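I have a structure here, written as C-alpha cells, and I will follow up with some questions on it.
Apart from one protein chain that is not included, each protein chain of the complex appears where it belongs.
Letters A, B and C mark the chains in the order given here, with residues in each chain numbered from 1 onward.
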Amino acid sequence: MTNNFDDLPQDPEQATRQALCRVVHEAHAQGWCWGTSGNFSVTLDHQPLRLLITQSGRDKRRLTVDDFVVVGRDGRPVVGDTGRPSAETLLHTSIVAATGSGATLHTHSVASTLLSQQFSPQAGFTLSGYEMLKGLEGIETHRAEVFVPSLANAQDMTAFSRTVDALLAERPSLHGFLIAGHGLYTWGANLEQAQRHVEIFEFLFECEARKIGFQPLN
Amino acid sequence: MTNNFDDLPQDPEQATRQALCRVVHEAHAQGWCWGTSGNFSVTLDHQPLRLLITQSGRDKRRLTVDDFVVVGRDGRPVVGDTGRPSAETLLHTSIVAATGSGATLHTHSVASTLLSQQFSPQAGFTLSGYEMLKGLEGIETHRAEVFVPSLANAQDMTAFSRTVDALLAERPSLHGFLIAGHGLYTWGANLEQAQRHVEIFEFLFECEARKIGFQPLN
Amino acid sequence: MTNNFDDLPQDPEQATRQALCRVVHEAHAQGWCWGTSGNFSVTLDHQPLRLLITQSGRDKRRLTVDDFVVVGRDGRPVVGDTGRPSAETLLHTSIVAATGSGATLHTHSVASTLLSQQFSPQAGFTLSGYEMLKGLEGIETHRAEVFVPSLANAQDMTAFSRTVDALLAERPSLHGFLIAGHGLYTWGANLEQAQRHVEIFEFLFECEARKIGFQPLN
Partner (left out) sequence: MTNNFDDLPQDPEQATRQALCRVVHEAHAQGWCWGTSGNFSVTLDHQPLRLLITQSGRDKRRLTVDDFVVVGRDGRPVVGDTGRPSAETLLHTSIVAATGSGATLHTHSVASTLLSQQFSPQAGFTLSGYEMLKGLEGIETHRAEVFVPSLANAQDMTAFSRTVDALLAERPSLHGFLIAGHGLYTWGANLEQAQRHVEIFEFLFECEARKIGFQPLN
C-alpha cells in the first residue's frame, strides 16, 4: 500500500511523482477519491506548460509512480509519453494557465457532493466565521467571506474548460470551486499548499453539511 | 494483520487468494463486513463454474488465504475441498451464472442497511445526478438513472437464489442490488472492477442516506 | 503501537494477554475506548474464577501485555499480582459467573451512549429486522427480537454488580446490555466471539442512532 521510496531514482520528477502518489493515497484514505474518481496534477513547467497528471481510471488506493502522464496545454500527452490522460485534464490545464498553480487537486467527497447540489441553484455559497479559513493562502481572519462557486456538471470537457476559464477570469482570487454532484477543484502554489487547501475545504464542507437538513432530490 | 505475500507460492490461484484477502481486509477497515458478515468471491472458471469464496463465519479482519473454499454451480465444495461455504454461496453462483461476473462482493454497511429498509416498500430507488455514477462500468454520464433494487430479506437461500435469478433475467444491466436490512451485492468483470463498484455504491449510498430523515421502524 | 508478539514467551497466558491487547487496540482505533475508558477481560479459569482484566486508567491505545491484572471472584488481585483493577471489575466477574463467558468487553461509543440515554426511560430497546443480528451467537434469523437493556448509571459498583446479577438471572439469553450515558457490556464464549458481538452491536447501534432525531437533554 506504500511506495518504497528508497529504491527509486531521486531525480526531481521521480521525487514529484512519489510526493504526488503519497498525497493521492492520503486522499483515498479519507474517502475523497474512491472508485478511481479524482484527478491530481503537479505543474512541471509553466512555459511551455508541462503537467504531471494521474492517468484516467486508475485506482487511487494503489496508485504508483508509473500511473501518471505528462501533458501539454492542450491536455494531450507530450511526445514520448504513451499514458492516457483523463478527460478532465483540460480543467487542470485551464486552472494552471489562469492561476499559475503548482499543484491542482480534484477530489470527490460526500460533503462536497451534498453542498454542491444544495447550492447549485444559487451557483455557490459563502464560507465565513471559521478560523480554519485562515488555512486558505492569503486569508488573514475568520471574518473573511470566501465564496465557493458550484458550477453545473457537464460531460463536454472542452466546453467546460471554457466555463472554468471564464470563472477564473472573473474571480481571480478563488481558492477552489465545486461542480454540482461531482466534487471539488482546488489548487496551490505547490503540492503542500494544494493539499492544505483540500483539507481546509473538506473540514469546512463537513461543518456546513452538518448544519443542513438535506432533502432527497429525486 | 497483513499477509506476508512474499513467502507464499505465486501460482495463479494463490495470487487470487491473496488479492481477494486484501480486498476483504480493506472492506473490513471501512466497516463494511464487521462481525464475520459479508461474503466475497472470485470466479476461477466459468465452464464449469468454479468459485473461490470466503468460508462461513470467518472474521474478515483476519482473513487468510486459507479461509476460502472452492465451490461449483450448486454451491457445494468441489471434490477435495473440506471448507464450509456460506449459505449465501448460492447467491454468488446465481450472479456469476447470470452476469458472467469475475468477482462478486457482498458487504454490510450502515448506509446500505438504512437505504435498503427505507426503500423496501418501493422495492428500490434510483440514483441520478452524481458524477460518481460513471464509476459503474458502462455508465457514461451523471444523468444516467441507475436503479438499485431492494429485495425483501429471507433465510431460505435456495428460494432466494431463484429470486435473484429472476431479478437478473429481468434487469440484465444491473450493477448491484440491496437486500432489505441486510446489505449490498455487487460484481464486476474482475476483482478490481467489483471493488470499484463497492466503493461507488457506498459513496452514493452515504450521499443518499444523509439526505433522508430516517425514522425508527419499531 | 503494535506489540512484537514474536519476542514474547508463548505460554498460554502470555498469548492471551497479546490477543486481548490486539482487541483493545482495535477497539481504540474505532473510537470505542477513548480517554482510558473501557475494560476488557478474558476468563483464565472458571472454577475458581480467575480473570485477566485491564488495569484501571490505562491508555487503551498504548496498552501492553503488562497492563493487566489477574483477579478472583471478589474482583481483587490474586496473591502475587500488584496491579490495580478497575472499579468496574465486579461487573465483569458478575457477568462471567452468570453467563460463563470466556471474554467480557466493555466499550464506550458515541452511538451506544446516545441510544442508552434515549431509551433509558423505557429501560432498553429492541433490535429486529437486521441480518446482522445473526452475528449474535444463537440468533438464526433477522426476524429475531433482541432486547438491549439500558440500566441507570451508578458509581457504587458493589451495588451495581447486584443489579447486573439480577438482570442476568431474569434474562439469561442476553448478549449484552447498556448503561445509560456510559456504554456497552457484551461477552462471548471466547475472545473472538466477544469481539464479534461488539462489532455487531456497534453496527446496529449506529443504524438505530441514525434513525433518531436526538434532542439535547440539558
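As a convention for this text, a residue touches a chain if its C-beta (ideal position, glycine included) is under 8 Å from a C-beta of that chain, and two chains touch if they have at least 3 such contacts.
Just so it is clear, the model here is predicted, and its values are computed rather than measured.
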item	value
Visible contact partners (per top-of-document touch definition) of the missing chain	A, C
Chain not shown: contacting residue from C:Leu44, C:Val65, C:Leu114 or C:Met157	C:Leu114
Full-complex contact with the absent chain, from C:Gln18, C:Thr36, C:Ser128 or C:Thr163	C:Thr36
Those residues of subunit A which, in the complete complex, touch the missing chain	26, 125-126, 128-132, 135, 140-142, 192, 195-197, 199-200, 202-203, 206-208, 210-213
Touching residues (missing chain, whole complex) on subunit C	31, 34-37, 59, 61, 108, 110, 113-114, 117, 153, 155, 179-183, 209, 213-218
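Criterion: only the chains that are shown with their structure count from here on.
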Hypothetical removal of subunit B, resulting connected chain groups: A | C
item	value
Angle of rotation relating subunit A to subunit C [CA atoms, steps of 5 degrees]	180
Proportion of interface numbers common to subunit B and subunit C (over half same, under half different)	different
For subunit B paired with subunit C, centre-to-centre distance based on mean C-alpha positions, whole Å	31
Euclidean distance of C-alpha centroids - subunit A vs subunit C, Å	44
Touching two or more other chains - residues of subunit C	none
